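One structure below.
For this view, one protein chain was removed and the others were kept in their places.
Chain nomenclature is as follows: A and B, assigned in order of appearance, with residue numbering initiated at 1 for each chain independently.
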Amino acid sequence: MIDISSLAGPLVNGILWGGLFALIGMGLSLVFGVMNLINVAHGDLVILATYFAFFLSTGLFMRYNLPFDMDPILSLVIIIPVMFGLGYAIQKFLMSRAFKVSAEAPLIIAFGISLIIQNVALRFWTPMSRSLTPPYVLDAFVIGPLRIRVVYVIAFVAALIIVFLLREFLRRTYLGRAISATAQNKSAAHLMGVNTGRVYAFAFAISMAVAAVAGVCLGLIFSFTPEKGIQFLIIAFGVVIIGGLGSMVGTLLGGIIMGLVMTFGGLIDTNWQMLLVYLVVIVVLAARPQGILGR
Amino acid sequence: MLTISLLWTNMEKRAQEISQEPLLKISNIDVFQGTFQALWDVSLEVKAGEIVGLIGANTSGKSTLLDTISGLLHPAKGKIEFDGQDISTMEPFHIVELGITQVPEGRGIFPDMSVLDNLILGSYSKRARSRKKENLENVYQHFPILETRKKQMAKTLSGGEQQMLVLGRGLMADPKLMLLDEMSLGLAPIIITSLYKALQEIRERGITILFVEQNVRRSLQEADRAYILEVGRVTLSGTAEELREEEEVKKAYFGV
Partner (left out) sequence: MKLTIPGLGRWSVPLVVAIVVLAVLPQVGMPRAWITYLFQFFMILTVANIWSLHAGRSGMITLCLAGFIGLGGYTMTIGSYFGIPIPLGIVLGGVIAAVFAFLVFFPVYRLKGVYFAIATLVLPQILQYVFLIWDPVGIPLIGGGAGYTVIGGTLFSRIDVYWMALAVAALSMIVILVVSKSKLGLGLAAIRDNDNAAASSGVDVFRLKLYSFVIGAFVVGLAGGVLYLRSQYIQPITAFSIGWQMTAILAAVIGGLRIQGGPIVGAIILTFLHFWLAGYPGYSMLIQGIILVVIMLTVPQGIAGGIGRLRGTRVHRTALQLATGIADRIRGKDNV
């Protein structure tokens, strides 16, 4: 007899985790949609943002004798602009040159960047597993038999907000429209006077800003090490593939599905959890690379 | 205030017609696509207020020429001047700012955006943004169907409507010179006729037009002057009447 109430926990948590995964996937989807580049360093960049938050919320006190630690969510005020700038710089100085070299160059360079970031993080923060631990990190809403952690809800709400913001941005502002247009028909956009170089740089920058939010949420929910980047890259990839490219709502859906796979996989054990996630990604890739809601 | 500015633009137009300085002047350009040479020593002129046709078959290099004018490609040799400025090495978005807009082959719509969004995107450049409202009114006047369908997704429009959309989008860019690549591809003759009629109306507004066509007869009907392009070289040029008299053209005219 399956106890329905014992399934409610993984169900709700899976949906909420979906918010986090959607956030991680959105950045990847944006870059992929606009410039057809799978940023294999994306996962590592998200974790980099997490480490920034970690530094700001513990390092300030310990290392620099400042009388406060920053709450991770508050630290987004600093981290978002930093990641935005980083993204802009990466596209402008590295990736744009890579496109001119050859078709494989951007992939290889992203791979190099991925390893650079992992090892920088290893150097500064060791392979030890870390977490973001503001005072509310373990608080939970208790609804009947369910314990729903506050941070899960925060991540989900953040995802909804960002989906909404991104959609409006892409539809209503000139820059957003230019980004959308470039993703749909690059040479026509060119002919409209769109400076595609700038569009790419902004798209990457925005992707990184979203990654910043994703990173903070990630650190609140999971523990992290410098080497977890690849895992989250694969999850993000799964999210994008399932949800379909170009659809922000699809990314949300994709995130929820991946979240559910993870929570239900977790009922077996943590190793099976990841194994199932990876198998789902491969199966979806093999069966329907354009996703469920994709163009 | 309004009358003075109207007087001024009229004087400008008159001045340009009198000065005979061509709006667009292409001098002896060579253009390569990769290692393949697509254009050989091509020269061409378009004066303000003209409608000029570029006639040739698929492999003649017509699209390459338009893309070069628009800045998507750059000439390896030779010069392109627009309104007195050398634009040979400029980036496409800069060239759009100067007032050249291209309506590309194959419609080039943004399929997942609405008609209105497509049109608004046309006024992306700084020069066009300030005149967005007026230009939108003009576009709706030329192509009322676009106003009817303004909320629909661009990909749901028929071929003829899509062509009107991209023409309208080109107009939104507030151009001085419009480049049209194979406007009539895949469209019924009735629709083509109405499109060219709209083109004449657009010319009345003071916009210069350079269009590319495979159909010789149609081109000579609509253009003031024309150039014939074969395998990357200009083989014939002249006014529409002159060309109609030419032997070679007569052969093509009657469809050999």
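Throughout what follows, a contact is a pair of C-beta atoms (placed from the backbone, for glycine too) under 8 Å apart; a residue touches a chain by one contact, two chains touch by 3 or more.
Since the structure is predicted, the reported quantities are computational estimates derived from the model, not experimental observations.
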item	value
Contact set of the excluded chain (shown chains only)	A
Among A:S6, A:N119, A:T173 or A:S223, residue touching the chain not depicted	A:N119
Full-complex contact with the absent chain, from A:A98, A:L132 or A:I206	A:A98
Touch with the omitted chain, as defined above, among A:V82, A:A140 or A:M274	A:M274
Missing-partner contacts on chain A, residue numbers	36-38, 40, 94, 97-98, 101-105, 107-109, 111-116, 118-120, 122-123, 230-231, 233-234, 237, 269, 271-272, 274-275, 278-279, 281-283, 285-286, 289
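Rule of thumb we're sticking to: only the chains that are shown with their structure count from here on.
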item	value
Between chain A and chain B, centroid-to-centroid distance (C-alpha), Å	44
Interface residues, chain A side, partner chain B - complex	171, 174, 177-178, 180-181, 184-185, 187-196, 246, 295
Footprint of chain A on chain B - complex, ascending	70, 72, 91-93, 96-97, 101-102, 104, 108-113, 117, 120-122, 124-125, 128-129, 169, 173
